[in-house]
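Remarks on the structure that follows.
Some chains have been omitted; the remaining ones sit where they do in the full complex.
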Amino acid sequence: MTLHILGASPSDRTTFESCRDTLMDGDTLLLIEDGVYWALPQHRPELARLPARVKLLKADREARGVELEALAEVDDSGFVELCLENERSVSWF
Amino acid sequence: MRFTLVVHSAPYQSASAGTALRFARAVLDAGHQIHRVFFYREGVHNASALASPPRDEQNLPQEWRALAKEHDLDLVVCIAAAVRRGILDKEEARRYEKKAGNLAKRFELSGLGQLIEASVVSDRVVTFGGGR
Amino acid sequence: MSKSILIICRSAPYSSSSARDALDMALAGAVFEQPVSLLLLDDAVLQLLPGQRSSAIQAKNPNAMLGALPMYDIEHIYTSLGSLALHGLQADSLEPAPTVLDAEELRHFIARHEVVLTL
């Protein structure tokens, strides 16, 4: 299992699509930095279609004023936990 | 568990320079080990001894130094990336006939082999990119 | 001597120092008594999202400073319909509320300025 870490804003579709196309069942996608803007209502439908579990990084989401609503988030220690639960991480930026 | 962090961005260039520091703290707080932090590409500027941010702004070079002191971290700056970009230790300053170096204390210049070695011996490697 | 200066910022608030650098440019223009316009395009419209608690990442919130621009005689912050649509945002839910330009207005807006600085 792989932890995918996406830090790019939805305005960077190429990065999102490359990340999306490498997700496998059982993988986790962690949205950090400008990646948390994927949780804006406009972009959620695409998140919902991903085959991976999706989590947001709490500090980055709060900083940017994005609502959590029905999504799951982790704090920095949860980020570390996700790294341990998965065998490898791939960063997309 | 043993972590290695790879940092590609300079402090004001990308949010990921700050994310890396927060992640490092979280790793240590959870009782895990950091085998090495490897600064590559523009990330070498995290090791500037001359960076002088306003008091009300985060000072990443200083915070890395403090964390390294507290936890005896191995902060390695890629020597080839650093020298090109004007980050020099005393020895490199001499070699290139510059008056003084500007590598902050607690950081060390070394080769990419240190990244490969760290990748091999660590349980997890996490890249903090941004600004491709 | 005076010139109309347009500053176009296209970056989200914390992705880099860009948002704050654009503000500093706008303020410098105002201090030197030049007519300055600030246009937030694409991700830069995200600078106007309310409720940013940036202390969580030890960063300064550019949003607060955007609200202070009228004190420097920069009365309007501009954005485009396209930028709002990119992230599905409504102008009246943003703080400070921007002046929204449609496609035609945007083109003429740019052409109305003598100097355009982008970042």
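Chains here go by letter, A, B and C, matching the order in which they are written, and residues are numbered from 1 within each.
The rule we apply is simple: a residue touches a chain if its C-beta (ideal position, glycine included) is under 8 Å from a C-beta of that chain, and two chains touch if they have at least 3 such contacts.
If you're wondering where the values come from, they're calculated on a predicted model, not measured in any experiment.
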Per-chain copy numbers for the entire complex work out to A x2, B x2, C x2
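Here is the rule we go by: only the chains that are shown with their structure count from here on.
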Take each protein chain as a node, join two nodes whenever their chains touch, and name the resulting shape: line, ring, star, complete or other.
complete
Centre to centre, by mean C-alpha position, how many angstrom separate chain A and chain C?
27
Please tell me the distance, in whole Å, between the geometric centres of chain A and chain B computed from their C-alpha atoms.
25
Touching at least 2 other chains, the residues of chain A are 33-34, 59-60
Hey, what residues on chain B touch two or more of the other chains?
14-15, 19, 22, 130-131
Could you pull out which chain B residues touch chain C in their complex?
12-15, 18-19, 22, 56-58, 130-131
What does chain C use to touch chain A in their complex?
12-15, 42-43, 46, 49-57, 59, 86-89
In their shared complex, at which residues does chain B touch chain A?
1, 3, 14-16, 19, 22-23, 25-27, 29-30, 32, 123-132
